[in-house]
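Down below is the structure, laid out as structure tokens.
A protein chain is absent from this complex, but the other protein chains hold their places.
Our next item is subunit A:
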Amino acid sequence: MSRRDLVAGATAAAALTTLPAGVRAGTAATDKPVMATVNLTVNGQRRELELDTRTSLLDAAREHLHLTGSKKGCDHGQCGACTMIVDGRRINACLTLAVMHQGAEITTIEGLGQPENLHPMQAAFIKHDGYQCGYCTPGQICSGVAVLAEIKAGIPSHVTADLNAAVTASEAEIRERMSGNICRCGAYSNIVEAMTEVAGRQS
């Protein structure tokens, strides 16, 4: 048995054991799509979706729930524009399938705050001009909110020098943890200022 056969076999076995309820199996690309019922709590609302199992969590939000605040910059986990907060942790929603998140609690940028009811991080981004074209902005803000929560929870990063001391929201910690969110307009200096202000208010 070659390594390739082994991997293929393992993948098939994994698929058999993890298929969600309601999946109607199919194999070749010319067959009908495999559909699944996916239940999510999005921004506090229970949502039930009938989805092609190939649908990313990002496309479930953007194309099916019409929550287009989460952006598709690369669809490959390279830019961070799709960042959502799933069960309290930030993830790249383009790199995960919706069916993998049955029952999950999801917060998107629309759930953090609205134009007339801004989240403190959204207000700080406006005040410090932490954006320009706006396309990476929802991802930066979701990441920013989650980063401050990670620091508060004492989760260390690559630049945390002392693992025994409390982690602080220093500029170095913020820059390190935010580096998965690319801003080609180059608003980084302003984003750090916005996050520093919010972190100061939180502590």
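Quick note on the criterion: contacts are C-beta pairs under 8 Å (C-beta built on N, C-alpha and C of every residue); 3 or more make two chains touch, one makes a residue touch a chain; residues count from 1.
Here is the rule we use: contacts and distances are computed from a predicted model.
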{"item": "Name under which UniProt lists the unshown chain, selected from \"Tripartite tricarboxylate transporter TctA\", \"hydrogenase (acceptor)\", \"Manganese catalase\" or \"Xanthine dehydrogenase family protein molybdopterin-binding subunit\"", "value": "\"Xanthine dehydrogenase family protein molybdopterin-binding subunit\""}
{"item": "Which residue of A:A36, A:L57 or A:C79 touches the chain not shown here", "value": "A:C79"}
{"item": "Selected from A:G88, A:G134 or A:G154 as touching the chain missing from the view", "value": "A:G134"}
{"item": "For subunit A, the residues touching the chain missing from this view", "value": "29-33, 52, 54-55, 59, 62-63, 66-76, 78-79, 81, 108-110, 112-116, 118, 122-123, 125-127, 129, 131-138, 141, 171, 174-176, 178-192"}
